[in-house]
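Pasting a structure here, questions to come.
One protein chain is absent from this view; the other protein chains keep their places.
So, chain A:
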Amino acid sequence: MDILTVSHLSKIYGTGEAATCALNDVTLSIAEGEFVAIVGSSGSGKSTLLHLMGGVDRPTSGTVRLKGEDVYARSDEQLAVFRRREVGLVYQFYNLIPVLNVVENMTLPVALDGRQVNGERLQWLIKSLGLEGCEAHLPNQLSGGQQQRVAIGRALMNAPAVVLADEPTGNLDSRNSRDIMALLRSSNKQLGQTLVVITHDEDIALTADRIVAIEDGRIVRDERIRK
């Protein structure tokens, strides 16, 4: 069953002569529990696609549906709620809040939502991510790999419908990269977490169920490599 449907999605940055078409009529469906790798060269539009799927930006035209609901029919406020509840975002540069500690960063989406933190889930995540003993650390006291784990923890904290990761290993050494991908993959396998990962690393892409290649804002290849 498709959890995320993208149809005829276009995004144009700028106006007039300075206009750049980042995404050109992209249509794509992602099934629940699927692990999709999006590959493409720099500037191909893959990050734009990810942001549009995550409700971070607004498309110029086309629709994104998550669990059948039109994401961009929402108001800005509703969109913010959507982002904190339904989507988990992981970035190349972790994007943690420097003044908040590990636990606070991880629970940020819950706190923004004004809900009570599920302590069990938090403990379980900290343990699974190997962050025990670092709970009260600030991001700048952690290594890059640890920071990315915190970011993954934050993405998973709300049990989102889909986790979107933009080059999650782009800033890490190979050992940490492997660990991070293992974590993501295990969340996909064990929890059935739907996962979309942008990467330009062939090896990582090959661990996905499906590879979507983007060039100049268009899907040039969409290949299921694993059932």
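Keep in mind that, in the parts below, a residue touches a chain if its C-beta (ideal position, glycine included) is under 8 Å from a C-beta of that chain, and two chains touch if they have at least 3 such contacts; residues count from 1.
Assume contacts and distances are computed from a predicted model.
A.B. asks: Name the chain not shown, per its UniProt record: "ABC3 transporter permease C-terminal domain-containing protein", "Xanthine dehydrogenase family protein subunit M", "NAD(P)/FAD-dependent oxidoreductase" or "Acetyl-CoA decarbonylase/synthase complex subunit gamma"?
C.D. replies: Protein name of the absent chain (UniProt record): "ABC3 transporter permease C-terminal domain-containing protein".
A.B. asks: Please identify which residue in A:A73, A:I97 or A:A159 touches the non-displayed chain.
C.D. replies: A:I97
A.B. asks: Considering the whole complex, which of A:L23, A:V64, A:L89 or A:C134 touches the chain not shown?
C.D. replies: A:L89
A.B. asks: For chain A, which residues touch the unseen chain?
C.D. replies: 17-18, 47, 51, 54, 56-57, 76-77, 80-85, 89, 91, 93, 95-100, 104, 107-109, 111-114, 154, 166
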